[in-house]
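The complex is shown incomplete by one protein chain, all other protein chains being positioned as in the whole.
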Amino acid sequence: MESVARRTLERVYGAEIFVACAAFVLVAGALISDIVAREVLGNGIFGAQKFAVFCTAVAGLLGFAVVVHSGGHLRVQAVDRLFPPAWHPTMARLGDVVSSGICLFFGIYALEFVESSIKLGETDMVLEIPVWPIQLAVPYLFLVSAVRYALYAAFPAIRPVEKDHE
Amino acid sequence: MDAVIRSRSPLYWSLGIVVAVFGLLGLFGLMPGPKVLFFLVMVIGLLVLRQPVVLILAVIAAYTHAYFATNSGVEFLLQDMWFVVNREVLLSIPMFIVAGAIMTRGSIAQRLINVMMELTAPIPGGMGVAAVLGCAVFAAISGSSIVTMLAIGSIMYPAMISAGYGKPFSLGLIASAGTLGIMIPPSIPMILFGIMTEASITEMFKAGIGPGLLLTLVFAIYSYAVNRRMPTKPWNPGRIGTALRQGIWAILLPVILLGGIYSGYFSPTEAAAVSVLYALLVETFIHRDMKLPDYGKVLTETVGLLGTLLPLLAIAASLNTVLDYEGVAAGWVNFVKAHVTDKATMMIGINLLLLVVGCLMDAGSAIIVFSPLLLPLATSVGYDPIHFGIIMTANLEIGYLTPPVGLNLIVAMAAFKESFWTICKAVVPFVILMLLWLVAVIAFPELSLSLAR
Partner (left out) sequence: AQQETWKVGSAAQPGSSLLTIVEESVANWNKVPGVKVERQFVASEQELAQQVLRGRLQMASISFAGISPAGFPEAALVNVPFLWANEAERNYVLDGTVWKYMTRLFEAKGLVAIGIGEVGWNGVVCKTACPTPESLKGLKARVAPTPASRMFWSAMGANGVQMPLSELFPALQQSLVVAADLPFPYYVTTPARESAPFYYDLRHLHHPSLVVANKAAWDKLTPAQQQGIRDGVLPVAQQRKMVADEIAEKVKEFRAKGGTYVELNQAQRDAYRKLVESKQMELVSSMGGKSTELFDLMQAARREFQQRRGTLN
């Protein structure tokens, strides 16, 4: 079970990284094409900049999940010294359960937000496309993070080593 | 020293969060009651359970929306998050970070550093002076503090570190000189000031030149003074020539960026993408220092930086909206109005208010909310509207460097991979200089107005 969880998370991480990196390439590509089109071809590409904004949004939102996977989110460790070291593993698991709960909470609200967007029929002014497929990145980041934290609680061995920020 | 920071800084974080929570309660004038007690217990519980800081902040923001804000709820935090990622202003941040990462991992940065080191060899603190001037020049084409900091910092920060400048000094200098972006025209906050108060934006732009140049001078002199004992060497034409020859492609980058913007080929935002493309082409085909996997690493790193940055920006923006909608601003302004009448105390009161506001709000939101409220106060005691606009911009410029919501601090944390605390400490001497400069800007209206009129 543990190895299945680890492999699955690695694959999801790989996919997220791929999509986010591809999004950055598209951002640069869109902005450059717009410049070339107007300076060389005599007409800029309508919507190139907005397309780039959406790509940046997706990359940044996926980035949140990516940082969870690599243990990069900053934590407050001051309280560690208040408790005996023997408690730390249990507290870390409990902490992951709580993190998972928080992410699930926001994930559900995010889903409702996207649902209301679909109902209202919100579109982007420039690209004239519905915005909800892009907004889906918001519930995605929270729900995937909820699953990640839940698996860390279940299998503490796959928990990423916290990056030392300080 | 580092070890001391390491062991103490988490404590500061916890303290910071607790202070922020109490500050938040104070803003809404909330008295202890069941809602407030539960809130405090919950935050302490999250701290004890070592929750990621970003999740604690998200919970604080959600609770604020649900229980302290009128007619709001958690769904509006999510909505505000979407509003933040759906704005064009976000665009250039990751692009400049990618460009900087490519140049550092490749050799453009190093070659530029060599050129700069040779050229500034005889001047103590010369590289620092170069960084300040670089920010001032870029500020003349960019209206944003963050973009200026990133565009110059992504080249100059690694340069200063490898030339032996102290990390705190380099970080502080880059983050602070970046704020010139909104004082030297063009300036997004000045545009907003003009729109909100009917002051002429053109006159605002002209009025920003004097104070902007003064601040440039202050930073340059400070850089010289701090580093005056750094070893110097006389100019060596041979070595300068070698550095220039090896660095020709690297030097072309700033030339292309500035030239391209000045001659109307692309905007400062698009310049970020141009610098990515240029760095990519030069490192791949000319310097040949970068391989495909290296680009993967650069992009992956940037994804992580943006993933750290974005939720913080979103939460900050959402809390700004709450402050705005709750009418907290009007309450504060009325407090100042009720307690002072003469010109001097009024100006001190307004400035203290703006410095506090600068801690909590980004410059754009603060201008939108406060300029229509404060301008009548300032003019009633005899201040010129344009001069007051500059005073306001100067105050909020300092706000880019004051926690908790200091956008240059937050972006520098992500871009230069340093802890928030390290950067906060690094900017302290610069903030002190800027406060002195602010006094000069207030005391000498001619500094702003002689060019504007």
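Letters A and B name the chains as they come in the text, with residue numbers starting at 1 for each one.
Note that in this section a residue touches a chain if its C-beta (ideal position, glycine included) is under 8 Å from a C-beta of that chain, and two chains touch if they have at least 3 such contacts.
Here the structure is a predicted model, which is why all the values come from computation and not from measurement.
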Absent-chain contact - pick from B:P372, B:P403 or B:P429: B:P372
Residue, one of B:G100, B:G194 or B:G208, that touches the chain absent here: B:G194
Absent-chain contact - pick from B:S162, B:T242 or B:S267: B:S267
On chain B, residues whose C-beta touches the chain left out of the figure: 70-72, 75-76, 79, 83, 88-89, 141, 143, 186, 188, 191, 194-198, 200-202, 205, 261-269, 324-325, 327, 368-369, 372
Touch list for chain A against the chain that is not drawn: 38, 42-50, 116, 120-126, 128
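Everything below uses one rule, namely that only the chains that are shown with their structure count from here on.
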Chain A and chain B: spacing of chain centres that average the CA atoms, whole Å: 24
Residues on chain A engaged by chain B in the complex (per definition of touch): 17, 20-21, 24-25, 27-28, 31-32, 34-35, 39, 49-50, 52-54, 56-57, 59-67, 70, 72-80, 82, 91-92, 94-95, 98-99, 102-103, 105-106, 109-110, 112-113, 116, 131, 135, 138, 164-166
Complex interface listing, chain B residues touching chain A: 5-6, 9-11, 13-14, 17, 46-56, 58-59, 62, 74-75, 77-79, 81-82, 85-88, 90-91, 94-95, 98, 265-266, 269-270, 272-274, 276-277, 296, 299-300, 302-311, 419-421
